[in-house]
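Coming up: subunit A.
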Amino acid sequence: MSMKHKAGVLLMTVGALLTAAAHGNASDGTLRIGIDQFPTNLDPGQNPWQQQQAIMHLIAGTLTNQEPDGKQVTMGLAASIEPGDKRFVVKLKPDLKFSDGSALTATDVVASFNYYMNDKTNGYSYTFTPIERVIATDDLTVEFELKRPYPSLPFILALPSSEIIPSESIEARGSKDLYNGDHPLPAAGPFQVQSFGQDQITLQRNSHYAGTQPSTKTVIFKKIIDPAARLAQVQGGEIDWADGISPKQVGQLSAPVEVRSALAINGLSFLSLNNRDSSLLSDVRIRKAIAVAINRKQINEVVHAGQSQPALSLWATASRYSRPFLSADPDVTRAKELLAGTKCENACKLKLITSSASEAGGDTVIVVQQNLKAIGIEVDIVKAEGATINEWLTQGNFDLWAGGSFDVADFPDGYLAWTVGQANEALYSGYSSSEMNRLIEQVNMTTGSERDAAVAALNALFEKDLPLVPTTNIVSVSASRVPSEILNISPTMYLEVR
Partner candidate 1 sequence: MTEMLLRASNIAIEIAGLELVSNVDLEVDRGHSLGIVGETGSGKSLTCRAFAGLLSPIGGRISSGSLWVGRQDATSPDTHAKAALYGRVVSLVPQNSLMALNPLMRIGTHLTETIKALDADSVVQLKARAIDLLQRVGLPDPERILRQYPHQLSGGMRQRVMIALAIAGRPELLIADEPTTALDVSVQKDILELLRRLTHEENMALILISHDLGVVAAATQSVAVMYAGMVVERGPTDTVLRQPRHPYTQALLKARPTIGHTGRLMGIPGAPASPDTWPSGCRFAPRCPHADNRCDAKVPTLETIGGGHVGACHRLHESLVLDLSKKDLLSS
Partner candidate 2 sequence: MLVVRTTFARALQIVIVGLFVTVGTNLLVRLVPGDPARAILGEKASPEVVRALRHELGLDQPVIQQIARSLGRLVQGDLGTSFGYRGQEVASLIGPGLGVTAGLAAVAIALSLVVGVPGGLWLALVRRTEADLIGRLGTTVLLALPSFMAALILLYFVSLKLGLAPAGGWAGSWPENARYVWLPALALTTYLGPLIARTVRQAALDAIGQPFVEAARARGVPRRRIVACHVLPNALLPVITLVGFNAGILVSGAVIVETVFAVPGLGSRLLQAMSTRDLPVMQGIALVTAVSIVLFNLLTDLLNIAVDPRIRRTH
């Protein structure tokens, strides 16, 4: 009898505990965002992944601000930027402050860039290479002296990796400790870090922010690795935003949860082809045949549930540089004509690699396998985990890779380098063309009609060499229970918090 009694008390206690704890919601100015990858420290130069950058973007105070459309920048900490051929003069807004209330002056800007340019382990070092030096001419004026013309600099200055941090902190704390999440640096962005954990990062509105204060007071990022778990939590009301859900699960959402999606302004999903001599795909005719045989509509439907768009050029559909030359539908006859006289004329076998963690990649390779079977190419699908894929890509141990590349804004420098330029030579396709490199340099260094001409030539060369096969635009699909005016994803792939 006493045992029964005790059991009853126990059950009641458990019940009370289960019902007692209440949980917060979006209405009190708090946003809870479920995301699958966290920054491990606050160094924007070592958190390159999209989700990491999205968090860094909310903290970083930058001279310019990236507009959500990805097409232009507006002034951030800078009041004005006077562009020049090899010199940019930046005027700071007066009375700038870091989140701790200390003044932000030209000294901090110079110290920040000097630190970045000297940091040998900065993953964004390529964005600083054209910069010769940064000097302060007075408290509010900073001059960027350049090695070569760098018209994309205003875009670069908007990146989180160009955030302005206090010069005092750089001196006081060694590089090891500078970005330690346990004691975050004072920030100059719209939010500051309140707590930095491995599973939860809490951001607080920065009252000293120079731009428009967001209405959101607190942003809580929760690390939820599994996409189905993120979806369940947004549907269950545990979080307000489930970042990066599978497009196929959009149908499962029910009110008040809605889908939010955006197409990247710059970048594509593509099949990276191994242009090295070791691969059959060093033959441009086979590459072209594959490009023609791929059913981009099907990929969009199957992989992205129609949320994306077929990619018909080297560039994202919305990019100012896009010049479509491919077709959304496959042309098997044309593909077979292209194969005539190649090693794949009758049959051949190709190794297609993709990351096992990527659902989109996994679906893409199946469609590609089907599409290529129609032209007699047998595709061996090999899945591996991300770090392994990277290794294979570097070694050229593949024929096809279902991958992609994107940048946060519509400036060509980085994207070209990784897809067809020198950075890509070592890493992805191994495509190497001095003509292409010359055109890239031209595109990167020019503006206006000069740049347009260079892009047109580059697009033509791409069509001729076809080192990679565009498939679809990059789409990010999320699920949200808050209005898009408060929280949304933009073509920059940043989260826009208002």
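Per the selection procedure, all candidates are chains of the complex that A comes from, given by their letters.
Everything below uses one rule, namely that a contact is a pair of C-beta atoms (placed from the backbone, for glycine too) under 8 Å apart; a residue touches a chain by one contact, two chains touch by 3 or more; residues count from 1.
Since we're looking at a predicted model, the values are computed, not measured.
Asks: Only one of 1 or 2 touches subunit A in this complex; which?
Replies: For subunit A, the touching partner among the candidates is 2.
Asks: Quick one: which bits of subunit A touch candidate 2 in the complex? Just the residue numbers, please.
Replies: 14, 17-18, 20-21, 23, 34, 37-38, 40-41, 43, 46, 48-49, 120-126, 176-177, 179-182, 197-200, 222-226, 228-230, 232-233, 235-239, 357, 384-388, 390-393, 405, 414, 418, 423, 426-427
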